[in-house]
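All protein chains of the complex are present and in place, except for one that has been dropped.
After this line comes subunit A, so read on.
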Amino acid sequence: MNDRNHSNVSAAANSAASQHGKPGKGMFDPALLQPAIIDSFRKLSPRTQWRNPVMFVVYVGSILTTALWLQALAGKGEAAPGFILAIALWLWFTVLFANFAEALAEGRSKAQAASLRSAKKNVVAKKLSGPRRDAGVTIVDGHSLKKGDIVLVEAGDVIPVDGEVIDGVASVDESAITGESAPVIRESGGDFSSVTGGTRVLSDWIVVKITANPGETFLDRMIAMVEGAKRQKTPNEIALTILLVALTIVFLIVTVTLLPYSLFSVEAAKAGSPISITTLVALLVCLIPTTIGGLLSAIGVAGMSRMMGANVIATSGRAVEAAGDVDVLLLDKTGTITLGNRQASQFVPAPGVSEQQLADAAQLASLADETPEGRSIVVLAKQKFALRERELASHEATFIPFTAQTRMSGIDYDGRQIRKGAIDAIRRHIAEQGGVFPDALSKSADEVARRGSTPLLVAEGNRALGVIELKDIVKGGIKERFAELRQMGIKTIMITGDNPLTAAAIAAEAGVDDFLAEATPEAKLKLIRSHQAEGKLVAMTGDGTNDAPALAQADVAVAMNTGTQAAKEAGNMVDLDSNPTKLIEIVEIGKQMLMTRGSLTTFSIANDVAKYFAIIPAAFASTYPQLNALNVMGLNSPASAIMSAVVFNALIIVVLIPLALKGVKYHARSAAELLRGNLLIYGLGGLLLPFAGIKLIDMLLGSLGLV
């Protein structure tokens, strides 16, 4: 699909999405911050907290220390009231910061959904007062159209909503749906009467009766679902939560048993006082994985949100997760690997015809041809022979449109009958005119086909003039993209209706790993199943009704927004841009979300080492002063050490919110390289950073005289 084929729908959605959706931009937009802050407090209700077991422990710890503070105020405290209060406050902050991260992610996601929905309304439609072309026209918002309304769609207009042609005939560019660049004829009555929203009328006009109500289209329902439904945890999120809960239980046991250990040690060493409950709670909160526990939900929401930023609506977080796991990408040739439209690249004249003669006839035949191919012929003729476009009005010229019956188009111009079309059609046409089709020309046509191009024949009267080579243009940079995918361990398979010869030529040029030629829906389904049987996850895009079975079978199935209802129902994502190349982006977003989750988990767990070094010597300083040898950070005092660890633990959540929402940087690299990089940053970094952070906070607390 090239840009020309973008519907206004998606163009508008694009611009809307770029306001809110582009990651990084406006992350701390005040319009989003304020409700997020309010939400952070609203989320303090026990019912909400209970849903996140890790943070629930912090929540209970906050309540407990607050109670201890009140007890200390009454004069029976286990430590100085100021110290207990400071710990209690920072524990509350920890809970609030985690709430804030989630609220912020949800707020961004909602804003995006809202803007997508509003963007859809920007389609303009010409509503008719009656089922005739000459009935009164009112310009209305396309989205206000109801089932049964009648609209006029003229050349250059986008069909606003799905409907049925009741009058007129027009050539419609449905390449967005079918991937076929040749325009199709839509006319009232019969098999060719239904039109799809988002497709574009190229010539003539049609009167369309709308068949879907506003807000009832598939897309509407999906946006509503993403926006409104309670987010369900994805399978991997559940598995990760189990790990986090297990760690929380372990640390709960570690801290709870520390009390009897401490009592025993005081008795054994006959020195000091046992560890206080406040210190134990502080230690517990520092040890349990609050960083990932507080950000996990935000990461998931942000993943869906990034999909929406790319104008893709995923029906579930599960689908986003699966996108990261994909092993095989099935890519349609047209629009994904090659530009949607073929372009004229060469004139191959028949024996006894000059190239210029052929170019001249070809140009004439294409002057009225609005298809991209037709225009590319005019352009080529101009480039090669400086043939200017002629003014048709001054001559007696009749444009002969393409029909399914003749499978030719052309022009009758000053008595010349020029036709162009597929080789079979022209051969038949010449035979009907009593001419002879030269063998040499058949050979030329075959040669063109072998190169992966499409031969288009030109005839004048009963004489074949030659072949125009229509070349599939492989998109720039696509080869490098596939090489990246290969690095990531993803196999690319090109799907095309072309014959194997042509397909092989294009596949080689584009650098895909494999191709499926003369693809039928059955062949596609079989291909997906065979890959799945080998234990691979398959992603594909599709739009036609006949794609539905394959879409349902694929693990990640992206339906084009312009596709049929059946295709959209069968897929688990919808691409608003109807851009098949998006599949690659979707895989990257999926991977990025999983990587963010893993990296922050690693970071969170690695943090604990430094916290032990801060808290253990401090907690037992009165019993075993020798343990101060473990105070490698040289923290000011036991109280300051514990305080610093708790403050660091709370602040790190805030510091990491942008990372959780943006996702960790993703590069297309092999798994081993990715792991090495992330392990170094988040593993080793997670181990070392808190040493510096805690020390810094300790120095700050010391210089402010707070402890």
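Annotations
The definition used in the following text is that a residue touches a chain if its C-beta (ideal position, glycine included) is under 8 Å from a C-beta of that chain, and two chains touch if they have at least 3 such contacts; residues count from 1.
Operating definition for what follows: contacts and distances are computed from a predicted model.
Here one chain is missing from view; checked against "3-oxoacyl-[acyl-carrier-protein] reductase", "Ring-1,2-phenylacetyl-CoA epoxidase subunit PaaA", "Potassium-transporting ATPase potassium-binding subunit" or "3-oxoacid CoA-transferase subunit A", UniProt names that protein "Potassium-transporting ATPase potassium-binding subunit".
For the chain left out of this panel, the touching residue among A:243, A:431 or A:692 is A:243. Residue A:324 is the one among A:324, A:349 or A:511 that touches the chain not shown.
The residue from A:36, A:86, A:103 or A:258 that touches the chain not shown here is A:258.
Here one chain is not drawn; of A:594, A:614, A:639 or A:652, the residue touching it is A:594. Within the complete assembly, residues 235-236, 238-240, 242-243, 245-247, 249-251, 253-265, 268-269, 283, 287, 321-322, 324-325, 327, 486-491, 534-537, 590-592, 594-595, 597-599, 601-602, 605-606, 608-609, 612, 616, 620, 624, 626-627, 629-630, 666, 670-672, 674-676, 678-679, 682-683 of subunit A touch the chain that is not shown.
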